[in-house]
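Note that one protein chain of the assembly has been removed; the remaining protein chains are unaltered in position.
The first chain written gets the first letter, and so on, giving A and B; residue counts start at 1 in each chain.
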Amino acid sequence: MLEDIGNLFHGFAVVAQPYNLVLMVVGIVLGVIVGVLPGLGGANGIAILLPLTFSMSPTSAIIMLSCIYWGALFGGAITSILFNIPGEPWSVATTFDGYPMAQKGKAGEALTAAFTSSFVGALFAVIVITLVAPLVASFALEFGPPEIFSVYFLAFCSFVGLSKEPPFKTIASMMLGFGLGAVGLDQMTGQLRLTFGFESLLNGFDFLIAVIGLFGIGEILLTMEEGLSFRGKTAKLNMKVVLNTWAELPRYWMLSLRSCLIGCWMGISPAGATPASFMSYGIAKRISKRGRFFGTGEIEGVVAPETAAHAAGTSALLPMISLGVPGSPTAAVLLGGLLIWGLQPGPLLFTEQKDFVWGLIASMYMGNIVGLIIVLTCVPMFAAILRIPFSVIAPVILVFCAIGAYTVHNNTFDVVMMVVFGIAGYLMKKTNYPLAPMVLAIVLGDKAEESFRQSLLGSQGSFSVFWSTGLVSAIMTLGLIALFWPIIQNTWVKIFGSAGEPRPAE
Amino acid sequence: MTHNVEEAAGSGPSHRGMEIGVAVLMAVIAIIGVIGSLQVGIGWAAEGPRAGFFPFYISVIVLISCAVNIVTTLRHADDGATFATWGQLAKVMQVLVPTSIYAVVVPYIGIYVASALLIALFMRWFGRYNWLIVAAVAVGLPIVTFVTFEIWFLVPLPKGPLEAALGF
Partner (left out) sequence: MSVANKVLTIGTAAIASGAIALSAAPAKAWEPSHPIEIIVPAGTGGGADQMARAVQGIITKHNLSKQSVVVINKSGGAGGEGFLDVKNSKGNDHKLIITLSNLFTTPMATGIPFNWKDLTPVAMMALDEFILWVNAGKPYKTAKDYVDDIKSKPDNTFKMGGTGSKQEDQIITVALEKATGKKMTYIPYKGGGAVAVQLVGNHIDSSVNNPIEAVAHWRAGKLRPLCVFDDKKLDYHDKIAGDLAWDSIPTCKSAGLNVEYLMLRGFFAPPGISNDAVAYYVDLMKKVRETPEWKKLMSDGAFNQSFMTGDEYVKWVAAAEKTHEELMRSAGFLAKTN
């Protein structure tokens, strides 16, 4: 333990070399650009910039690349909040309240809350990594297909269940999402399904295209219908908004802590950041006193998913380092980098490449701090984007949406699909179909199906596999509790009286 | 989610009609899903559930939900609410039609030229900016995008005859 702390300080010394500091700042700035620009995103960004780092030492290279990663994570929140266009799957939940906040003229608050929460989540996860790395790696080994399925099950259950929309519309929307997610190659049998011989459908419907269309394009159509303006024009443009928001944030410490824990757990188990963000949002909505206002621009609705997503994104690096299994596409590319630099990810990396590992961990601390400072100082600038008149910004958003949709698979057919999803998003929003369950289903549907079928393969078709070990039973039970939470809560209130004084509305 | 039905003056398609329309559209997609699932097999094979097992039941659930939604809509008396006024829909079309054309022509003329045209159209048509500003933004932005994506990040985007003529 003591030795580890010594190693960490040694890591800081490595990171603090001026050359590495410069790389760090360059990495963060590049990362934010990559995160904001549609279609680049963390994985792409790192993949593209990876060759640039081959001439550096592995430690310097990983510092720069991980800083690109942090920057991209920060950057992803910006488009979600300002334009309702999430660049990464785990930013989807951020749009639910972040975008309404921006529309109400609180873009600065939303951005500050998002950045700060990301920072808190990432920091928490780094501390966890520093303290319990070896322990955590062995925990990840417990996750076979049934356990992974149970985690997805829990994520679905904690997100679905309560919604203002008519239940059958929610079901239709979600199932349609599953259906769209199923198009393309069936991983389990290697068979093409629902493609009807169209080459363009080989890929299936990527979440990003669906989301860009449903949220981004759909929103522009709605805005158009309601008259030519973004309603968030009056965003405050000075640094005071950052400080004011900071004064408010400590109030949500409990929410943050819970989101951190959810995020770390989901990041270490190989489920990753996306279910973490949805789950954290769903649970926050249930537990918060202002839960019924979620979706209309609640700051808690930004804090919860951002904290969890970043705690998960950061802790996902741990299985990568110690097991060689990437927790996210971005981590997968970083992993490729490790191999090219001649480092072998695996249990021995910690003992054989101390400089590298602790340099990486130290750069997580430093990179997040530097990143937070950089993005916070830019908050007024980002918020000012909303002041650009609609007739200029709308086509620019459309163009960026198209670039984003294209780069997912380098396929122009996806641009057409994006417009189709845009129309669908507009129609569904107008007729009260919730979009979030659909997106959740597209994102997690095929993964959930895959682990479900892997489990049944292993058990020769017996469903008892989902209750076979303590771990999987516990998670499945949690899932069921989450699903029936409203009923449980009502019963509780009936028997034991009110669950506490509601906090006065602001 | 807000509904601006009350402030929408003028006539338009009824909200009820659109509800049913959307539900029917979903049902059609679900039926396609059922057919596609049947093609690849919905039963159990040696390797567990076949490829169509999940999509089939999912499509069936969508069908049932759509039926319930249609029945619910029909049982409520028509309150005369409009989905949107014709004027509003015309505005939506003003964005939708150029965007659809844009999406279709991208593979042929490249994303950069198409984007320049789209931006110019919006700025001139809705914003009524003077041609100089329109030209500056409409040409400038694609060039900046080109430099960023093609040259810095080496991400090739769809290019058309113009780029080919310039040697890219």
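One rule holds for everything that comes next: a contact is a pair of C-beta atoms (placed from the backbone, for glycine too) under 8 Å apart; a residue touches a chain by one contact, two chains touch by 3 or more.
Remember, it's a predicted structure, so these values are computed and weren't measured experimentally.
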Which of these, A:I369, A:L457 or A:L483, touches the one chain of the complex that we don't see? A:L457
Which residue among B:I42, B:I61 or B:V155 touches the omitted chain? B:V155
From A:I5, A:L202 or A:L243, residue that would touch the chain that is not displayed: A:L202
Just to verify: which one of A:L82, A:L323, A:V419 or A:A448 makes contact with the chain not shown? A:L323
Could you tell which one of A:P166, A:G291, A:P347 or A:P389 touches the chain left off the display? A:P347
Even though one chain is not shown, subunit B touches it at residues 47, 154-156, 167-168
By the contact definition given up top, give the residues of subunit A that touch the hidden chain. 43, 47, 50-52, 54-55, 140-145, 184-192, 195, 199, 202-204, 270, 319, 323-326, 329, 332-333, 335-336, 339-340, 342, 344-349, 409-411, 450, 454, 457-458, 460
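Going forward, only the chains that are shown with their structure count from here on.
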Averaged over CA atoms, how far is the centre of subunit A from the centre of subunit B? Could you give it in whole Å? 24
Mind listing the subunit B positions that touch subunit A in their complex? 1, 4, 15, 18-19, 22-23, 25-26, 29-30, 32-33, 36-37, 39-40, 44-45, 47-52, 54-55, 58-59, 61-62, 65-66, 68-69, 72, 83-84, 88-89, 91-92, 94-96, 99-100, 102-104, 106-107, 111, 115, 118-119, 121-123, 125-127, 129, 137, 141-142, 145, 148-149, 153-158
Subunit B contact footprint on subunit A (complex, rising order): 34, 37, 39-40, 44-45, 48-49, 166, 168-169, 171-172, 175-176, 178-179, 182, 186, 188-189, 191-196, 217, 220-221, 224-228, 389-392, 394-396, 398-399, 402-403, 406-407, 410, 412, 415-416, 418-419, 422-423, 426-433, 449, 453, 456-457, 461
